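The excerpt is restricted to a subset of chains, each kept in its original location.
To keep things simple, chains are lettered A and B as they appear, and every chain counts its residues starting from 1.
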């Protein structure tokens, strides 16, 4: 079935606010909330000249590989965390990442094929702190994901 | 529970498809259908299967409840959901498909009515200030819309005003010195989230 394009940035804003809630809960968590091994995360930084020099496809892949990495990293966090309040926030964040992928699909952004391993991905780095991971999650959504949605071709003609 | 029964009866009227489904928040989802008590099977004869696009199928456990008019209600409730992803639903009885439906959860919100509806004077003639508390749907109050309906206390000709993402509305052009009855209902605004109109709040009364 043809999906209607989700161009409304309030949807992303809701995901950002929930990601921020997870970050806050993590900051106040004292026990059972650490990563058992380091995880690979995407770069969140945006230098506008560099971003604008990328093609739409490069921008999309940058975002999609980042979303995929965050999904892997949060799943790994989910298994090492024992704090139940955090569990529900992490579960929710993972589901929201899947929903963001669905939003990208609705904008006709080409489907992303995840690599066999995180090793070959450019510009990634590793963190071993759960707090850092959740902060990177928020910064990635606020930055690159929002920029990609703002510029999405599918939302340019349709001003609704 | 009272709210659930009301929602069931509203959807039985409004939604032709089966199972009938609704979301009350960002993390819950309920589906149900009814059968005649006489012809209905026992709950373990049925399976409710849902499949998000690109994922494996899952089962939602069913409960059976007695319902008005000699009916039996079969209910499945999920407390984790995914929005913006198509969900395919299949209901089987003894391995025979009886219901089949595809939907997007973010399009089937059915909220509780706005709470704490109050009407007060604005100090200006022929005006009433109506305010309410949006349903507690975290962060989504910016995507809700409302209908405020009002009538003089002895009439049944309701007038309707529409409000966007707001929690108050000023009614203007009312008859001075008259008692009015006011009620409010809510729904998602239809841009990214959508759904059904909630039930009307209980009416409040106020003189202009």
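Heads up, the rule we're going with is that a residue touches a chain if its C-beta (ideal position, glycine included) is under 8 Å from a C-beta of that chain, and two chains touch if they have at least 3 such contacts.
Here the structure is a predicted model, which is why all the values come from computation and not from measurement.
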Task = Treating the displayed chains as one copy of each kind, report how many of each the complete file contains.
result = A x1, B x2
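Keep this in mind: only the chains that are shown with their structure count from here on.
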Key: Between chain B and chain A, distance of the C-alpha-averaged centres to the nearest whole Å   = 31
Ask   = Which chain B residues qualify as touching chain A in the complex?
value = 26-27, 52-53, 80-86, 102, 138-140, 142-143, 191-193
Request  = Write out the stretch or stretches of chain A touching chain B in their complex.
outcome  = 1, 3, 6, 8, 10-11, 13-14, 17-18, 91-92, 95, 98-99, 102-103, 106, 160
